[in-house]
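Omission of a single protein chain aside, the complex is shown with its protein chains in their original locations.
And then chain A:
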Amino acid sequence: MPLLSITTFLPLLGALVILVLKPKNLKTTYGIGIGTSALAFISSVLIWLRGIDAGFSQVEQLSWIPSLGIAYRLGVDGISFPIVILTTFLFLTALIYSAKIEKRANTYVMLFLMLEMACLGVFMSLDLFLFYVFFEITLVGMYFIIAEWGHENSKQAALTFFLYTLLGSLFLLLAFLSLYIFSGTFDMRALIANPPLTGLAAALTFWGLFIAFAIKTPLVPVHTWLPAAHTEAPAAGSAILAGILLKLGAYGFIRFSLQMTPGAFQQFAPYVIVIAVVTALYGALVALAQTDIKRLVAYTSVNHMGYMMFGVAAAAALGAGTETPALDGATLQIISHGVVTGLLFLLVGALQDRTGTRDMDQMSGLLKTHPVLSGLFIVAAFASLGLPGLAHFPAEFQIFLGGFEVSPVATGFIILGLLITTAFYLRAIQRVFMGEASGGLEKVADLGPRELWAFIPLLAAIVLIGVYPDSLLSMINATTDLLGF
């Protein structure tokens, strides 16, 4: 059975069903949405059960435009599959959480399902052209979700998002063209097995890819679309944006920059390391100065993606043939950040629903009135600041361990990010959840079943990855070993 294609296009099927049936009540709409994304999740678990090899496996291939060497090629390996399962998982929980939005619910669910299809397509594509098509669809879907269902300044934020990503797509297109021209194939497996570029072409292609993915990831200084988009997007949109869409960039660095232009990456790794360190520290510092809790969480993404980049760059600097934990850590960081930040954004949404504000100075004492919400937020916050036993620790520990081998000084700096992250989460927790409760909130109920159904699975994943990282790491490590990192 072509499980990969089934997983990818199941959400699209759900969207078509909604388009045709045009259900009138919310229950049917969300039922279809949650149902199909649940099926996609199950289908991705089946892929897992069939066994993920170190190299690309379960490949599904059909010729498409033979004259150009373009084909429909899907496949997974130990790096892409964890992200695939993260995608189906996070979309499922985000849709469950969304099931109260009444504003044009049909369109909302359709957009979400379309976005899910596109993301799955990106992570499973083994063809440059197919990858690019899916990559662009994600941009459109996210644009409308922010613009239509966002908060006060959503139009402006969506526009910034669009402008930046458009610029990124342009560089991506150029880089892909160069890869194609020098190799004559769109098959990513061939490009990885024999990186075609050398010299100036490799350097230019590397920087083209770098700019494209740096905008998506994002890295400083091309990150300013992120806080704007995150703050204005609806809660579930922010969760998907942070959890999945940023990972397009992260995945791109590993799949394209590291594997298709390894020589150039190794050459430029020192610069990338500096950018990563600046990104991590700068993101953390700006977060420290925030009063808007959603912006704060948004900036933690900048910080965490800085760590991720650091791990990839450390692996690149060592070059293939040197075993390093850095790339394992960076890949796991993608997953950890997805579940942790996804949960944090949904929690912030729940918080905003209850208090009607995102300003931390206007909230106080929620531990007293809403112990379950507060408790979950505290655990998620500590997960985000890297507490052992929760999801980020195994990722970050390995990144820093690998980074220390490459550059102890850079590691000494970037590790300070852990301290700053700790500081702003503690401040936020103290301001929002501790202290005396402000009046009027006693009557607002704590988390309801819909929210708990979304939050508890995420929390379980956070704890599982933290306590038993080997569940994913063995798969990731098999592939990074094969690649020589």
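Convention: a residue touches a chain if its C-beta (ideal position, glycine included) is under 8 Å from a C-beta of that chain, and two chains touch if they have at least 3 such contacts; residues count from 1.
Definition applied: contacts and distances are computed from a predicted model.
The protein name that UniProt records for the chain not on display, among "NADH-quinone oxidoreductase subunit L", "Anti-sigma factor", "Acyl CoA:acetate/3-ketoacid CoA transferase, beta subunit" or "Phosphate transport system permease protein", is "NADH-quinone oxidoreductase subunit L".
Among A:Leu21, A:Leu46 or A:Leu62, only A:Leu62 touches the chain that is left out of the view. Checked against the hidden chain, the listed residues A:Ile101, A:Leu401 or A:Leu464 yield one contact partner: A:Leu401. Of the candidate positions A:Leu21, A:Leu46, A:Ala193 or A:Leu419, contact with the hidden chain is made by A:Leu419. Residues of chain A in contact with the chain left out of this view: 9, 12, 15-16, 19, 62-65, 67-68, 72, 104, 107, 110-111, 114, 129, 132-133, 136-137, 140, 144, 147-148, 155-156, 158-160, 162-164, 166, 170, 177, 221, 224-225, 227-228, 282, 285-286, 288-290, 323, 325, 328, 365, 367-368, 382, 387-389, 393-394, 397-398, 400-401, 404-405, 408, 411-412, 415-416, 418-420, 422-423, 426-427, 430, 433-437, 468-470, 473-474, 477.
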